[in-house]
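Only a single protein chain was left out; the remaining protein chains are all shown in position.
Naming follows writing order (A and B), and every chain is counted from residue 1.
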Amino acid sequence: MESSGTGVSKQVLERILDTEKLKYCFECGICTASCSMAEMLGNDYNPRTLLEQIYLNPETVLGSDELWLCAWCYRCQKRCPQGLKLPEIFLSIRSIAKEHGNVKSFDRALQKIVKSIPLPLITTLVCFHPERAGLENEKVLEQIEQIRGEWLKTKKAEKSAKAAEKVAVIGSGPAGLTVTYELGKKGYPVTIFEALPELGGMLRKCIPEYRLPTKVLTREIQFIKDLGVEVKTGTEVGKDVRFEDLQKESYRAVFIGAGAHKSQGLRVEGGDLNGVTHALDFLWGSNSGKKLEIGKNVVVVGGGNVAVDAARTALFKGAKEVTILYRRSKEEMPANLWEVKEAEGEGVKIEFLVSPKKILGEKGRVSAIECVRMQLGEPDESGRRKAFPVEGSEFKRETDMVVLAIGEVPDVGFLPKQVELNDDGTVWVNPITMETSMPGLFAGGDAVTGPASVIEAIRDGKRAAESIESYLKSEERVRK
Amino acid sequence: MSESKESKPRQDGQIRIGVYVCHCGLNIAGSVDCGEVAKFAATLPNVVLAQDNRYTCSDQGQAGIKKDIQEQKLNRVVVASCSPRLHEPTFRKACEDAGLNKYLFEMANIREHCSWVHLYDKEAATEKAKDLVKMAVAKVALLEPEDEVSVPITRKALVIGGGVAGIQAALDLADTGYKVYLVEKEPSIGGMMARIDKTFPTMDCSICILAPKMSDAGHHPNIELLTNSEVAEVKGYIGNFHVKVLRKPRYVTKDCSACGECVKVCPIVAPNEFDVGLAVRHGVYTPFAQAVPSTYIIDMSLCLNKEGVIVCDKCTKACERQAISFEMKPVTEELEVGTIIVATGADVFDPSVLPNYGYGKIANVITTLEFERLINAGGPSGGHLIRPSDKQIPKRVAFVQCVGSRSARSGRLYCSNVCCMNTIKDSLLIKEHWPDTEIYVFYVDIRAYGKGFEDLYKRARNAGVVFIRGLPAEIVEDKKTHNVWLIGENTLRKEVYRISADMAILSIGLEARKDSETIQRLLTLSRNQDGFFLEAHPKLRPVDAATAGVFFAGCAESPKDIKDSVTQASAAAARAGILMAKGQVTVEAITPTLFPEKCKVCGLCVKVCPYNAISLNKDLKRVEIIEAACGGCGTCAAECNFGALTQKHFTDEQIMAQIDAITENEAEKKIVAFCCNWCSYAGADFAGVSRMQYPPNARIIRTMCSGRVAQKFVERAFARGVASVLVSGCHLGDCHYINANYQTQKRVERLWKKMEQNGLDKQRLQLLWASAAEGEKFASKMREMKTIVENVKPEEIEKGKKVFATALEGD
Partner (left out) sequence: MPERIRHAPLDLEQFKPAKAEIHLIKDECKGCGYCIEFCPKKVLEESDEINARGVHPPKVVDEDKCIICSFCSAVCPDFAIFVVEKKNKEGK
């Protein structure tokens, strides 16, 4: 590796060599192609060249604003042929940059974020994590509001005349909010249909308070409401309103951002005992301020972000011991690695290669969970090694609360039959236009990808908004 | 049978040792002060001549040695230079030419084990070199002249694998005049080459150039074709292998005229493996039209007639030659051969484990192997490249390179060699037939290294094939049209591309066959970490296996194209031919020496011999040794508690002299390391060749097998005050002498127990299993042991001396 000879470079290189050996990168470009931020920021951000710069010229990287733009969705790491841990490498460099006081570059990054990334307040907290580089969240949020205020003043003059085509957005999670924001900015009359009594989707339902404070979420949503969109909360499409009625009410385009809110059930005995809950219900209960009974010895089944969130929330709310049971090994765990590290740091225990067999109860209430040890075999269709039980390795574990977080699927039963679904129940869309197999019907976010990160939903929303706009314009031309 | 020999060391004055310290250019002289080592050597007992020269292995150097042997009347020679695994035969021959018995020669490895691994510590390297020379001098003084036994070589060869490499090797050997058995697992020879359409760079039709060779192999009077057969057992040694081959039944006799009438009436239909499942065959079938032998075969796992009950006799009725026989049984044939050539080939990577490419889920994503079958005129689509979803000819095709190669995620870090050229050839083929097709190739590097390859690449570019540098991150299907979207970054233009194509073709890499482990066990071969077989030396002996008499040809040894496979096959045939031309092979004189008066007929040596070369003769109250069957491991000598057996050229006295030489000075800072010739010593050599640096505490004593290391050697080392001892050998199950290293394990465990019971730190005795490819493992062990050495206290050393003091008795 080239060393420019100063003390800074040596320090940088030594820190990185702890996380990964950069020399294996063969510049295939898969990271940039997968990156949500690269898509939204265009030429302003390229993770591949950033990585290249780190080992060719570490000094410039310390002062570059690109360093602060990674949103931790881990898509690059999952697909990299060499398995390079890009988010971790960037984090190491960020802390070095902070040590050297290079925070001016962070300000420049913020400018870019406000310009191109919708929902900047939310994304800063949930995706960019300035606190991991030692910056104070409140200060950063104020900065963003300030920049946004200035930018708005210039933008207000540009607002175009009101367009006539009505657009319906089903679901007010990050994908739905993004579409609303992008189209609302341009003057389209958007109506949001949200089943819960308040807007926000997973942001409000599942992301715990300490990660995304409710007042920040409200601030962001207010900003969107101020664009003049129609909000219909407490209205579930398929129940309160029929999908076919939307077309009758002359919505020219519909966007489905319904997310993945149906928890998959665990097919074991004892799933209906008292004390067994689904993680989504548990988190929604916790976030909506309901009084929850938290057991002392909580067991969470699953390995995704929802499982980790539920475990941390349970600990936060007073459980003595929280253990996550995951049936595969650490390498295959789908949750973000940083979340897992933070959870372990807070005291959450994780047991790998364990799967529940039966939930045992006394007097209708959960008392123990019988598990079996698993071993890994050949990879299955998802590329992860298949887990199958080791005969005779059953063991019992005491517990008084079981939280199930083994996967969520979209609840899109209200869609007509002609809308094609993928094998796993998600909605199929054309990856360029985000249009489903029914013309005029678009989809994005968890409803399309399955459970994924906020920034990916925002990216989907942005793509869909552009696509809806060109669809409406072309429709207009056709009708004219 | 061997007789007892008295081996007392000769008196001083009668032994005249010549020591040559080689500079090897700067390879050794760069980190070792050879002049100083030579001066030191002159001071050692019995040394009458010590000099340093630049290139001892050169003609000049060798001539110098020969001259000194004759003029200075030297009767022992030590050369301190490179690894004996490289040049011991060279110098032994030089000694022989000068009239000195070649077993009176010893080498000190001051290059791979010293100068190359201690590049930056000249002082320590020079001290270590001096110690290594001292060890060699001590051993050589005790060496005795030996005569080698000659064993006749069976003038027949076995070729395992009937691909193009196996066929070429068989033809070359058969043309030379030797009988060859060609064993092939599948019902027909031809291998992978029979399936591809055209070859690069000449765009020759593959089966057209292969079929004449296959036919020659089938008709050659010296080649016996054993298809649908597998090698079940291999016993013996070079020149005298006893092989058992299991011939699985075809259920069709040799009377078959390949008319094909049976196929027309067979009701069973199954996917044809030859066409990668893209076409259909029947229960009775021939794998492909040009199959050799042309006899058909019945797939009994699908046939309706099971367990002798004949339910359907349509094929029997249809056959005019009455060639179908359901009574055929598997037959085991026993063969006697002199040499074996392994040409088992390679498998292809299965991309279903890469979920972002959608292979197996998206209909229009295929592999290059499936492409070969589609574009082949004899294939399932008659030579038309069609999309699996709607059988239309695509107008836009995308090739994705490096699938399953050069990637840690897929578990295969190496480059598969042939995929770049294969894609270029495929794109030219498509352009030839359908010139308007748009072709995109997504690559990271284009490797067009061979003769005519760059020209083919230029032709492809001129024909309008678009090369984009940047692999797709994912391949997504459009469910309406079944087209595919490839999304990736064009790294040269720094823009993300989203290209829609009618079909995507994944350029998959080659990987080691899953059954290569079976061949490895049968022939006691080594494999590298990618699973391919390991050659004896990567540069100088690229087709020899470490096991004498076994050679490699083709992709079994590493991925390569047809030209290199054929070249290697001819090379292997030539090497095998050398052995068989001589007609006899000399067995190295490292067989056991028996002292019958000490034999107590306990039978322990009989139990541990992996070759069953020792038998008990109760009447004569001694054991008897069959020298020709002896493999030369020395385990029997290590096992004998009564001193009745010792191994020639590695006697107890010689090894103990080496231990004494090491521990004479500063023993508390040193490690005595016992390394087996085939694996761990080779692994240490490999660490040297790769210039891995490690601390200079170790002094390596070479034995043929780790099984030679007797308990008393380790005990003696501790008794002399050494800080730490390392015993290393091949991995369990991979021992070159089949299973001798299990004895090593037992002995080390006994020693550990004894150390624990006597309050000694058992960390001082380390056991390492390392293969010849694991240089890094050896180097890390050395680094680990340095810490152990530094932490050993003087009281611990003294205690060790006391506990094992009995080892010094009888001195």
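One rule holds in what follows: a contact is a pair of C-beta atoms (placed from the backbone, for glycine too) under 8 Å apart; a residue touches a chain by one contact, two chains touch by 3 or more.
The model shown is predicted, which means the values in this text are computed figures rather than measured ones.
Undergrad: Among the chains you can see, which ones touch the chain that has been omitted?
TA: The undisplayed chain, in the complete complex, is in contact with B.
Undergrad: Where the complex has a chain not shown, which of B:G25, B:P152 or B:P271 is the residue touching it?
TA: Selected residue, touching the omitted chain: B:P271.
Undergrad: Pick from B:G64, B:G360, B:G450 or B:G577: which residue touches the chain that isn't shown?
TA: B:G360
Undergrad: Check the options B:R54, B:K314, B:K479 or B:K754 and report the residue that touches the missing chain.
TA: B:K314
Undergrad: To test your reading of the contact rule: which positions on subunit B touch the chain that is missing from view?
TA: 186, 267, 269, 271-273, 275-280, 304, 309, 311-314, 347-348, 350, 352, 359-360, 363, 366, 369-370, 380-381, 386, 388, 391, 514
To be clear about the criterion, only the chains that are shown with their structure count from here on.
Undergrad: Would you pull the subunit A residues touching subunit B in the complex into a rising list?
TA: My answer: residues 24, 26-34, 38-39, 43, 46, 48-49, 79-83, 379, 381-383, 420, 423, 428, 430-432, 437.
Undergrad: Under the stated contact criterion, what part of subunit B meets subunit A in this complex?
TA: 352-356, 360-361, 402, 406-410, 444-445, 469-474, 476, 478-480, 485, 487-491, 494, 496, 498
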